[in-house]
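All protein chains but one are shown at their positions in the complex.
After this line comes chain A, so read on.
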Amino acid sequence: MLRRALPLGVGRGLLGRGLGTHRGGSTLGKVEGSGGYRGSWVAPVSSYVTFRTRDPAHDGKTVGRLGEGDQNGKVSEIKKKIQSVLPGGAWNPPYDTSYLPPEHSDVVIVGGGVIGLSVAYWLKRLEKPRGAVRVLVVERDHTEYLAVVDDPPLDIQFNPSGYLLLASEKGAAVMESNVKMQRQEGAKVCLMSPEQLRNKFPWINTEGVALASYGMECEGWFDPWCLLQGLRRKVQSMGVLFCHGEVTRFVSSSSHTETTSGEEVTLKRIHEVHVKIDRSLEYQPVECALVINAAGAWSGRIAELAGVGKGPPGTLQGTKLPVERRKRYVYLWHCPQGPGLETPFVVDASGAYFRREGLGNNYLGGCSPTEEEEPDPGNLEVDHDFFQDKVWPPLAQRVPAFETLKVRSAWAGYYDYNTFDQNGVVGPHPLVVNMYFATGFSGHGLQQAPAVGRAVAEMVLDGHFQTINLSPFHFSRFYLGEKVQEHNII
């Protein structure tokens, strides 16, 4: 509404944005770009979601064809020019400070990956009065996460081909109980015997397979890059601030208290986050009320900065966050005689997995190495011998067509591997009172991101979990030694 007043030259209207309500917009040299609340309701990411982002310049209409897109760019450019010429804009300091994070933010989310963005999204979505909470997402400037030019409606390219999990004799009972639990929650999963498997998927060699579970509806894979971009844009339109920088320091204060049983504990409170700008020595202290550690593979380091784990081992103070980065490889190969288009995501009993990629007989897969053969996480170089020795044989045994294949490419990435029980850590730290964790998902972060984001947002805004109770994933289980094990993990 205020932006429509712009061509009329109403000077004060420009500045009256928000009328005192403190929104996420900083006035550090930025022109009004990240708009107000458009309130576009997006269904939670479950099975098939189309992200529709609203271009602020377009004011409510979805951007369609390319021609219109050009016009939008021109319109916003003209608006920016008019705004810079008219008097009474926001204070422009003599030097450009748009790359700096704001001096104050209510919530600082360390890590701008899918978990961090999901937490930001749910915080903005669930806050009762709109615009209540100021959120800042700090992300190190990785080339993968650089924002791309605006695109029309987002399609995360969901392939609903389902997951096929194969179990040997040993794992059959576990698989049955898992499927029963999944059915109770409403998932449409079926159990298949080896004959049924052979009937449905003739390319499978069912030797050694006792049972298989196949998801029939709303199960499959999607493009995580698209999801990330869509989340990023949506969250920016909701008023969350982004900054490319690295968290180097937490300024905190401690207080000593006694528990009810009489032992002394030191409670810490983080007051400020020092964000160092990339490729420079400059840092900006961001005053904050709470910090959310969603730094993925590097969350162990962030936790150490906050003082988690500094104490005699065996005490709660000395319990570190057991999340470290582990390198995993993914290989892409071409197999002309390979399984057809209805190939699901196949997970073999041995731990190797593959799925169809695209329509040209390309397949993507890999395998989790055992503890002894963990690759060195210092770099992201791919080890092709690992494919020859560990991935190919079980896959070739399961799918005879894979005996002839040609590896097209491969890449490596980091899991935020929880060395304790390979499951996520969600919730506040008992001693560092205003740090919340949302990390350690060991490769499952993408699929658990929406739920975890909502849970953390509920924890922050309401003080307890409401939709799903994630209290088994609390940090204190590391101290108490209670593992939350999951069966059949990849």
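Going forward, a residue touches a chain if its C-beta (ideal position, glycine included) is under 8 Å from a C-beta of that chain, and two chains touch if they have at least 3 such contacts; residues count from 1.
Criterion: contacts and distances are computed from a predicted model.
For the chain that does not appear here, its UniProt entry gives the protein name "NADH-ubiquinone oxidoreductase chain 4", which is one of "Vacuolar protein sorting-associated protein 16 homolog", "Multifunctional methyltransferase subunit TRM112-like protein", "NADH-ubiquinone oxidoreductase chain 4" or "pantothenate kinase".
Only one of A:Arg269, A:Arg301 or A:His334 touches the chain withheld from this view, namely A:Arg269.
Set against the missing chain, the residues A:Val75, A:Ala132 or A:Cys226 yield one that touches it, A:Ala132. In the complete complex, the residue from A:Ala187, A:Ala289 or A:Ala396 that touches the missing chain is A:Ala289. The omitted chain makes contact with just one of the residues A:Glu77, A:Glu103, A:Glu304 or A:Glu482: A:Glu103. Contact between chain A and the unshown chain involves residues 12, 15-16, 19-22, 26-28, 90-91, 93, 102-104, 106, 127-129, 131-134, 255, 257, 267-269, 271, 287-290, 428, 433-434, 436, 459-461, 463-464.
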